[in-house]
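Have a look at this one.
Our next item is chain A:
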Amino acid sequence: MPLRIGIDTGGTFTDLVVADGDRVHAAVKSLTTHGDLPRGTLNALAKAGVDGGEVERVVHGTTVALNAILTRRGAEVGLVTTMGYRDLLDMGRAWRPWEDALIDPRWRRPHELRPIIERHRRRTVPERVRADGETVVALDEDHLLAEVEKLVADGCESIAICFMHSYKHPGHEQRAAALVRERFPQLSVSTSADIAPFPREYSRFCTCVLNAYAQPLMDTYTAELEARLKESGYTAPLMFMTNDGGLIAPEQATARPVTTLNSGPVGGVMGAEMYARRLGIPNLVGFDMGGTSTDVAVVADGRASTERELELEHDLIAGIPVLEIHSIGAGGGSIASLDAAGGLNVGPESAGSNPGPACYGHGGTLPTVTDAFLLLGMLDPKVALGGEIPPDVDAAERAYAALGDQLGTTAGDLAKAVTEVAIHNMAEAVRQLTVYRGSDPREFALLAYGAAGPLVATQVARTLHMPRVVIPALAGVFSAFGLLGAKVFEEEVIPVMQTATDELAAEVFGRLREAGARLGTSAGLADVHLEFRLDGMYAGQRSELEALVDPTHADPLAHIREMFDAAHRRQFGYTLPADVFISTVRVRAVEAAAHEVLPTELSAREEGRPKGARDIVIGGDPHEAVPVYEVAALAPGQRIAGPAVVEASSYTAVIGDGDVAEINSVGDILVDVREA
Partner candidate 1 sequence: MTVQQESTRTTAALSAQEVQARYGIDLTAAEVLRHALRYIALQMQQKVNAAALSPLLSEMNDFGIGLLAPRDEARDLDFDAIAMSTGAPAHFVINQYYARTAIEHWGAENFEPGDVVIYNDPYRGGSHVNDIGAVMPIFHDGRLLGFAASITHWLDIGGPIPTGFGPGLQRDVFAEGIRLSPRLLYKRGELVEETVELFTVQTRIPEMSANDLQVIKAALQVGVDMVGHYVERYGVDAYLGAVEYTLDYSERAVRQALLEIPDGTYEAEDHLDNDSAGEPMLLKCTVRKYGSEIEIDFSGSAREDWNGYACQWSDTVSAAHLGLQAIFLDSVPPNAGAYRPVHVVAPPGSCFHALPPMSTNSGHLFFLVKSTTLVKMALSKAHPRFAVGENYDDICIISFSGVDNRSATPSPFVFIRFPLGPFGGHALGDGCSYMPIEEGNAVETSIEFEEEAFPLLFLEREFVTDTAGAGKHRGGPATRVLLAPLVDAESTYQLEQCRFPTKGEFGGGGGSMASIRLHEGGLARWSRGEELAEPQVVAGFADPADGSPADPDDERAEFRISKLAGVRFAAGDVVAFQVAGAGGYGPADQRDPEAVRRDVRNEIVSAAAANRLYGVDLGGPTSEGEA
Partner candidate 2 sequence: MFPQPTEPTVAEPLEAVDSDCPTCGAAAVFAYRVVDYRGWLRVTKCRSCLHVLDSRRIRPPSRSGVA
């Protein structure tokens, strides 16, 4: 059968999963080669031993655009904007970050400290349209071209064109873009209405600027990658994963790199949706604990929740729909420290990968969460970390002893405290998306993946009274696995910006049906199904929520109310008796083909025995000689009572006291979690 490949290029590792039909064929990890990313990708392909001729599709999750923005290594970019609006980027949305800078008079926003476009490259042009579309000032085309001329002379290679109300009235932006492209064909041009056709000028303009900033680099990257893949015999279509779980061709990824910013972690969320379907567990919390951060996502009723924007740094945002991932600065590399008043903090500072945790032996002396895991026995001191680094237990011990001295406590006790605090921080992240939305975590299972997710999963679940934990077979390369579940789609956005009435609802539904018919045929997909979304809010509220709607419904207004109320209740836990204000509506043509993928079947026929044992502290309590199992040696249906450790090549899972784990036929571990 033709093979499909999912490739996730992460910060440290490039993960690759190959599917043969609906079955995983191979899964490998290879080091990411920064500075020459395609090489790492090809290394991974070689490691997987796949014949290019057999591949029908390559799905790629990458953080190229994201990293370019975060490290400020994007293009030389200029902004052309409505007169009077030159300084939006330096104004942001005015507020300071809640956590660190709430009343800090010395704070400066990220764009001021590390600008993407300095003021001299932000040029205004005479043009102004009102909310109702009336032109107050016509676009001064000569002035526009003169400004772009200056930007080009100053070295700009990419231009963002951002005008007020353009998402509703794109005429001026379109005209400006046409003129600029004609006169300066070498320039990359991004217009805000095209990139983020939604209201809110700062959000839209910022998104457009980020797009312009990342575009040339994305262009180079995709061209390079396609060429190198072709050279190595991989001629199958290369597709990129988007922020909201879709797939786009390289040309689209190049035109709209902002849609790929979060494509790495999004793979994990797609994987969670696949598991919800396959295991028949409609409510899952996706829990990805990595080196620097823990990402949490929620699948409710089988569907991942979505958000209206992606925050890269404070007020550096992409204002486009994304799968919702809540990220906290708590990961394996998080550093434990004492503040001036003696408070114990875990993160957000991280030891990163250089020097990394003390136990990496690369010169790190500060105690991290990974060091704690090692000292508590959760990680095997005899096994290389990430398959590459032999752990230096003494270094971890020294780091914890140094901090422990300041508290009059032993290294071991401090490691327990740090782990406990870290677990509570992570539990809080889960609460953000559940409890505080009116969802009861007792109705959810915790799906844990990433480098460290399976290590803490049962403890996090117990803290939240979640009854089940699922550790997927490919937990260590889960994002790459999830990429295989993504589908191609095309979307069209229609601005509305009015309160729903019977008349408006009928009109909007008419437009949606018409757009759906058009998109269904033009999308170029063999077999599509149409999805219709409404982005709205209760009249008086200020941020949109997405609701699926059926534009063929006989009573449009009642249907909108019903669907929006349900979406609001799901997201926030309640409804309001107010009218519904419709910001935009969207129609999406999604490829209909299913992409379910199962991991490989376990081969053992008899129950596997432990391969060893070690002492472990779990939940603050010491346990001697806890049995350690190898996943590959277990038989389908085998049950293991905690305390126990289950190890695979790319992850380690800790089963707690009283927990009962069951392995299914494809190596997923389902744990019934003992009540706290």
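In picking the candidates, the idea was that all candidates are chains of the complex that A comes from, given by their letters.
Here is the rule we go by: contacts are C-beta pairs under 8 Å (C-beta built on N, C-alpha and C of every residue); 3 or more make two chains touch, one makes a residue touch a chain; residues count from 1.
Since the structure is predicted, the reported quantities are computational estimates derived from the model, not experimental observations.
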Complex member in contact with chain A (any copy), out of 1 or 2: 1
Contact set on chain A toward candidate 1 in their complex: 83-87, 90-96, 98-109, 112, 118-120, 126, 128, 130-131, 136-137, 140, 150, 153-155, 164-165, 199-203, 292, 329, 333, 335, 337-344, 348-352, 354-355, 363-366, 402-403, 406-409, 413, 416-417, 420-421, 424-425, 428, 431-432, 435-436, 497, 538, 540-543, 572, 574, 576-578, 620, 676
